[in-house]
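Excluded from the complex is one protein chain; the other protein chains are retained at their positions.
On to chain A.
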Amino acid sequence: MAPGLKRFTDVAGDGTPRLDDAAGEELVCVERAASVALGSRAPEPPGTLFITTRRVIWLSEAEKGRGYAVGFLDITLHAVSRDPEAYPSPCLYTQIEAEADSDEEDGDLDSEADSDSQLPKISEMRIILADAAQLDSLFDAFCHCAELNPDPTAEENEDSDLFHGEGMTNGGWIHGDEDEHMVDGIDPEFFIPNPIGQNGGDDLSSSVLELQINDQRFEDAEEEEARENGH
């Protein structure tokens, strides 16, 4: 799924969104008479909000076939906003992980004729309910579903890497495993045993000579080997 909020049009005959049953997506709750306000735009006319185990889907009541969806993986923050100075109506405020380098540029929404499934860089979405008292339970539903959707990379890493924050790569700053390997610099595989005096010399005299030479050679070789090993 592409990151961020996008248009949603996959609606079944009964007006409900088609879910990804194969992926185990299930409906968690439904809020009728819910409106969404994208970015700094005015709220849309009321529609129905569907919270699933994977994403948030909103379908317009007035305009059939018009809807938006965003995955919980991309909802970076959510909060109940009741401060009238922040926003005239109580609402659930959410931030959406848009693509990198994006700010709140929702001016392009006017050109809806583009009909791209990907909306231009929506980074904030407010959900306004007809019954503001439901906002707290909606907040809880969002918390619950966010917990159902941990980052895929987070499951591979150790938990301690999560706090590093600089992308969910394996670059966590606690390198426990690597340090253990680096302690022992001498790998037994490098140590090549040198058979002493086994040049296969059959001649006794030459063997004696060779033995002497071998001794010296052996000493040199030992040093060379040590140099090779001890890097």
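We take it that a residue touches a chain if its C-beta (ideal position, glycine included) is under 8 Å from a C-beta of that chain, and two chains touch if they have at least 3 such contacts; residues count from 1.
FYI, contacts and distances are computed from a predicted model.
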By UniProt, of "Ribosomal RNA-processing protein 43", "TP53 regulated inhibitor of apoptosis 1", "DNA-directed RNA polymerase subunit" or "Sm-like protein LSM2", the chain left out is "Sm-like protein LSM2"
Sort through A:Arg18, A:Arg32, A:Lys64 or A:Arg82 and give me the one touching the missing partner chain.
A:Arg82
By the contact criterion defined above, which parts of chain A meet the unshown chain? Give residue numbers in ascending order.
40, 75-83, 85-87, 93, 95, 97, 123-124, 139, 142-143, 146-147, 150-151, 154, 159-160, 162-163, 165-166, 168, 174-177, 179-180
